[in-house]
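I'd like to ask you about the structure that follows.
One protein chain omitted, others in place.
Entry: chain A
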Amino acid sequence: MSTATLDKVEAESKASPYIKVTFRIRRFNPEVSAEATWQDFEVDIDPKERVLDGLHKIKWDMDGTLTFRRSCAHGICGSDAMRINGRNRLACKTLIKDINPAKPITIEPIKGLTVLKDLVVDMEPFFQAYRDVMPFLITKGNEPTRERLQSAEDRERFDDTTKCILCAACTSSCPVFWNDGQYFGPAAIVNAHRFIFDSRDEAGEQRLEILNDKDGVWRCRTTFNCTDACPRGIEVTKAIQEVKRALITRRF
């Protein structure tokens, strides 16, 4: 009887989808130390699960002090952008099996923003830049009595940039932004692009003027880091180039 049970246990453990994965997480807790350190966690996890599930296992079962942001867990709220194996991604959209679980998976906060605790950064400068490009519809004259209609082609013009979820993966992957937070950053330009090329909006000229400034689009070095980082697949660098082109063609 005992052998039968053992056999059954063994067979089950052979069939188990779980593998051991090491999560190497950049920890920082100002209430303990001024230094950020790496900490390793070994987790049994199904490789078809996501990095966010691994973080949950750590937070819920191993170390409740691990701090990170997440809300929707389905790639739509943009709160869990982090640097996973050196690239900015959403933890909730990154499968373990896609990032080589044989090696330790490194997880850091996104760069270029003030680290408050563990993986939580101060997003205020990021949203400040977003607010500074006036990300809302501006029109003149009386309000129409019905919807503001738009042709399918006009809508298509800025379709790509409407997909932004403000996760800051692009801005915090930009080397110019790492060194100088005064730069507007890709995300703010993407969201300006969304209104500049909207046929219903009438403040495109104002927004272009804002981005024409010293810390605007001209600081972009076309590194393409932002396009690689965007979890929504937005062609960020292309959007920035289109704003540059609009600025040049309007001036000449």
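Everything that follows uses one rule, which is that contacts are C-beta pairs under 8 Å (C-beta built on N, C-alpha and C of every residue); 3 or more make two chains touch, one makes a residue touch a chain; residues count from 1.
One rule holds for everything that comes next: contacts and distances are computed from a predicted model.
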For the chain omitted from this view, which of "Putative ABC transport system permease protein", "Succinate dehydrogenase", "Tyrosinase family protein" or "TIGR04222 domain-containing protein" is its UniProt protein name? "Succinate dehydrogenase"
Touch with the omitted chain, as defined above, among A:75, A:125 or A:204: A:125
Decide which residue listed in A:67, A:85 or A:212 touches the omitted chain of the complex. A:212
Which residue, A:17, A:30 or A:144, contacts the hidden chain when the whole complex is considered? A:30
Missing-chain contacts on chain A, rising order, are 27-28, 30-44, 57, 61-63, 112-116, 122, 125-126, 128-129, 132, 175-176, 178-182, 209-210, 212-216, 218-219, 244, 247-248, 251
